[in-house]
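Everything below concerns the one structure shown next.
With one protein chain withheld, the remaining protein chains of the complex are depicted in position.
Now for subunit A:
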């Protein structure tokens, strides 16, 4: 359903994606946390771009920097202790990092929006959910209360909340986890953003609900041509919806490829390890292979390739010097490993 007023405001705004539909261009992003114990380098040069209608999954363990990346793009990093120390985040050709906070705030919500892992704690407990969604329209669009409420109910129906009219008056704690996440999604898409960042949107939900939420996100994205950044540690979640996957490790993207290529044949030992650690029915009875060791302490990232202490391909070359750069190792795929070709070749033979 198109709203004429929305279309006008969108065309009238100065944010126009590039001719090829490029929305977001992140280059060499660096974030560090200055703590009492020292400086934790949470993100060390992250590059990616996002096009209209594209879904980019950022995959990684906890502490790999995927949520911090999202916060840095949104500009909601807790500062101090978090500081963006380098790089650019260009949205429709404008570097967001150079905008003053007041300008940047106008990007959040109407242009780039975000949903969080735990929708219960991400909704204000003292206000009815309908009121919270309506507030988006009232504050950003200047609607009056009853118009805003009508829009909110319509949006709640769009995210498939049964009995939306009655439920609009209910409070967050009166909803199930899946319904809460739908409400969070409704709030996030209320202003028709060009980019939606979903930070582990299904982690707190059970599996059947996970699938419904992912389907909803995919539908909404189709309908609105949003760019979607999906942050997750769950390989199962991304397989169906993502177009492209960026795997993060210790604040770096270690592999970036289209989803099919990456699943069919990973190009980085870490990705390979992740894929092998998914339990598979056809391998029942065999020991599940897990990646040994722990992710590095960000206060003291090992020299060389940060993954080398846990890597079965590691050679002397991996152990010191600069970390291997992200380089093209195949058609439209990138990996940051000295032995990416070996990993790929080995995978192709299996």
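Please note the rule applied: a residue touches a chain if its C-beta (ideal position, glycine included) is under 8 Å from a C-beta of that chain, and two chains touch if they have at least 3 such contacts; residues count from 1.
Everything that follows uses one rule, which is that contacts and distances are computed from a predicted model.
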item	value
Undepicted complex member, UniProt protein name, chosen from "ABC transporter permease", "Xanthine dehydrogenase family protein subunit M", "NADH-quinone oxidoreductase subunit J" or "Stage V sporulation protein AD"	"ABC transporter permease"
Options A:61, A:157 or A:258, residue touching the unrepresented chain	A:157
Of A:187, A:253, A:274 or A:340, the one touching the omitted chain in the full complex	A:187
Touch with the omitted chain, as defined above, among A:33, A:51, A:91 or A:116	A:116
Absent-chain contact - pick from A:16, A:62 or A:166	A:166
Residues from subunit A at the interface with the omitted partner, ascending	1-4, 74, 76, 78, 105-110, 113-114, 116, 118, 121-128, 130-131, 134-136, 139-140, 145-146, 148-150, 153-154, 157, 164-166, 168-169, 171, 173, 184, 187-188, 191
